[in-house]
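A single structure is presented below for examination.
Yeah, one chain of the complex is gone here, protein chain that is, but the others are all in their spots.
Let's turn to chain A:
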């Protein structure tokens, strides 16, 4: 099958959506499909052979933060050319509601379009105002995928209609087979994520830390992720600071090894999560997971059966749960075993087959993807050649 995938965010910036698209493309290519990914990227960035650059993304303030987006005449022309050259059987657009490549592709294409909704943002003012403009583009989508039941609910509330739920994929064996690192073992807690992003929840963990360290004198905390390390430990009493180790940005291999090595992986995120891929990765690597009780997390953890949950933003609850877990070898082993069984449903072999099933469902009885010439002015006036 000829598959075109549209990535809305810069290929050179690491992010969940980008990784998902990279892994999906790899998986589909391994299964013998032809895949082309259209993504914003700097001209200098080395790209994998299947990625086509849609030009540099422009940083613009959008929705409360600075987002790097692609829009305008030039981007639209590139999208059109990519559609024309690719002659795809199906195109798969990610985040079609963000004002970037996804929306442009939706607007410029016709034929079988599949779209994945990753975020579960509350509806923004801009979205309400732009609804009449968005609607004609969004109604071209033949199949919608939401990454979690939570994301699906938001989608249904905001845009109406329905979607099938297909979770994000993880290469479970990559994590399960990673080699643990000796220096990261022995009563360790792991945290992976941006240090300076409060929504990732490191401050909550830092508030809980004194109690955990007091109850379990041997415990260390390992933190992987970029951000200001000094600022992160500023509120921690000085003698405790040496039990917190910063690893900086880590490679995928080291991330897997870290997750293999730690006893408990803590995800204290306070919001803004629609899936929680890191939890799946941690469970794949056989770490017991302790996470805040966000809707998305509770769902990934099977309502608390595959990992422990604590009340969101409650440092005391986090401390109590961590101390209890670290002291209970039996419970840790049980969580590890349950987690490893539970993550199989998130493995690419399952997720990829489901996504392919969606492609096949929408291409049954439909023509292939083409540039939609009806959006052009002369076509609207009925002057287009067929």
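Please note the rule applied: a residue touches a chain if its C-beta (ideal position, glycine included) is under 8 Å from a C-beta of that chain, and two chains touch if they have at least 3 such contacts; residues count from 1.
Heads up, the rule we're going with is that contacts and distances are computed from a predicted model.
A.B. asks: Would you mind picking the UniProt name of the chain not drawn here, from "Secreted protein", "YdbS-like PH domain-containing protein", "Urea ABC transporter permease subunit UrtB" or "Nitrate reductase"?
C.D. replies: "Secreted protein"
A.B. asks: Considering the complete complex, identify which of A:15, A:161, A:186 or A:327 is in touch with the unshown chain.
C.D. replies: Residue touching the chain left out of view: A:161.
A.B. asks: Given the contact definition stated above, which residue among A:34, A:53 or A:110 touches the chain not shown here?
C.D. replies: Residue touching the absent chain, from the options given: A:110.
A.B. asks: If the hidden chain were put back, which of A:148, A:188 or A:284 would touch it?
C.D. replies: A:148
A.B. asks: Considering the whole complex, which of A:78, A:94, A:118 or A:140 touches the chain not shown?
C.D. replies: Only one listed residue reaches the unshown chain, and that is A:140.
A.B. asks: What residue numbers in chain A mark contact with the hidden partner chain?
C.D. replies: Output for chain A: 110, 112, 136, 139-140, 142-144, 148-149, 160-167, 299, 345-346, 350-351, 354, 357-358, 360-362, 364-366, 374, 380-382.
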